[in-house]
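Just passing along the structure, written as C-alpha cells.
All protein chains but one are shown at their positions in the complex.
So, chain A:
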Amino acid sequence: MTRRPRLPKPEDFTAPSHSALVAARLGLWLGVAFALCFATGLLSHHIQHPPGWFTWPTRPVNLYRITQGVHVLSGIAAIPLLLAKLWSVYPRLFARPPLRQPVRLAGHGLRRISILLLVCAAFFELVTGVFNVAQSYPWRFFFPQAHYAVAWLAVGALLLHVAEKLPITRAALSERLGAKAPSEPIGGPDRSAAGPVRDDDTAASGRRAFLRTSAGAAGIAVLATAGVTVPWLRRVSPLAWRAAVGPQGVPVNRTALAAGIVVPADFQLEITWPGGRRGVYLADLAALPQRTAELPIACVEGWSASAYWTGIPILDLLGHAGAPTGRPVRVSSLETGGLYSTSVLPANHASDPLTLLALRINGEVLSPDHGYPCRLLAPGRPGVLQTKWVARLEVLA
C-alpha cells in the first residue's frame, strides 16, 4: 500500500500517549513544577530588588538555600515533563483551522497564539536557566532581566491556557487512566473510528507507561543534578554544575583577579552613618570579640555550600564604632563597578547577631578569592549579596 506523502492530521496519531487523559496529567505535573519555579524565582527576585513591602527573614539560615534549590530543581524536572507534554499534544499542531467559520476561526487563532506564547516562554525559561547555572552565556541579552520578564509571560500564558482548557482538564483528571473511552481524545472526537482497532487494556497500559516514563525521566534529571545543593548527592549527581570544592573548601564565583582587587597595605574599614565616620584597621578588627557560625553560601544558580565563618557580628561592630543600629546598612566592596560591588542589608539582617563581617573561613584567614580582608556573611541571603572585599559599611538613615 502506497500513499502520497501529506501533512499528518490529528487523527493519524493513535498512540496512547496522545490521549487527553495523559495530556491532562502531564499538564498538572508541569503546572506544579512551573508554579514552584515561578514562586521561588519571584522570591529570589524580591530578595535582590526588595520592594518596600517586602521583608525576608534571617531564619532559618538555610531558607534561601532551600527556595533556590527548589527553583533550579523544579526547572530541571520540568525539562522532560515539558517535552513529554508537547509530545502528548503534538497531534494538535496539525489541527486544520476552521477556514469557513470566521468566529470559530478567530477563536482558533487566539488559542494558537496563546499556546505559541506559552511554548516560546516555557522553552526560553528552561533553556536560559540551564545555561545560566552552568554560567554559559551564548547570547547577548542580560540574563536576570530577560529570565524575569519571560517568567511573567510564561505564567500569564499558562493561566490563559488553564482558563481555556479547564473543563476538558477537569473531566480528564476525574477519569481513571484505565477508562474504556477517554472523554475527548487529543486527536479529535472521532479518533477511535479513524485509528486502528486497539483493545482498551493495551491503550490504558500504554497511557500508564508513558506517564511513568515521563515521571521517571524527571526523577533521573533531578537526581543527576541535585548534588549542587543536596550534600549527600554530591558524589551521585554526574551533572552537578558545582561541587563543594574550591579554595578553602567552598566554591568561588568571582575571583579577586577577575574583580581587579588590590588591597592597600594600610587597609582601613570605613564605617559611616549620618553625622559620623570611623576607620578601623584590619588588626583592630581581628582584635575585636569574634563569633563563629556555620552559614551557607547559597547562590542564585542553585548551588550551595556550608562553611564555618569567623568574624565580628555587624551589630557589635556598629556598636563598637558608635554608629546607630537597627537601620539598613549599605555594604560596599573594594571592587569598583561590577553589578554586585555593593549590597544593602535590610534592618532585620543588619541587627541579626549571625550577620558577620567575616575574616576567616573554616579556621583559615580568608583567601583573596573568598574576599580577603573581610566579607559579609548574612544568614539566608543569596550569595551575590554576600559582598566580598568589604571596604565600607554605610548606615543608612
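Convention: a contact is a pair of C-beta atoms (placed from the backbone, for glycine too) under 8 Å apart; a residue touches a chain by one contact, two chains touch by 3 or more; residues count from 1.
Everything below uses one rule, namely that contacts and distances are computed from a predicted model.
S.K.: Under which of the names "Transmembrane protein", "ABC transporter", "Protein glxC" or "Glycine dehydrogenase" is the non-displayed chain listed in UniProt?
M.R.: Going by UniProt, the chain not displayed is called "Transmembrane protein".
S.K.: Touching the absent chain in the whole complex: find that residue among A:Leu28, A:Val252, A:Leu288 or A:Leu396.
M.R.: A:Val252
S.K.: Among A:Ala121, A:Ala172, A:Ala307 or A:Leu357, exactly one should touch the missing chain; which is it?
M.R.: Here the residue in touch with the unshown chain is A:Ala121.
S.K.: Out of A:Thr55, A:Gln101, A:Ser136 or A:Thr336, which residue would touch the omitted chain in the full complex?
M.R.: Of the listed residues, the one touching the omitted chain is A:Ser136.
S.K.: Tell me where the left-out chain touches chain A, residue by residue.
M.R.: Residues 15, 76, 79-80, 83-84, 86-87, 90, 93, 116-117, 119-124, 127-128, 130-131, 133-142, 145-146, 148-164, 166-167, 202, 205-206, 209, 212-214, 216-217, 220-221, 224-225, 238-243, 245-247, 250-255, 257-258, 369 of chain A touch the chain that is not shown.
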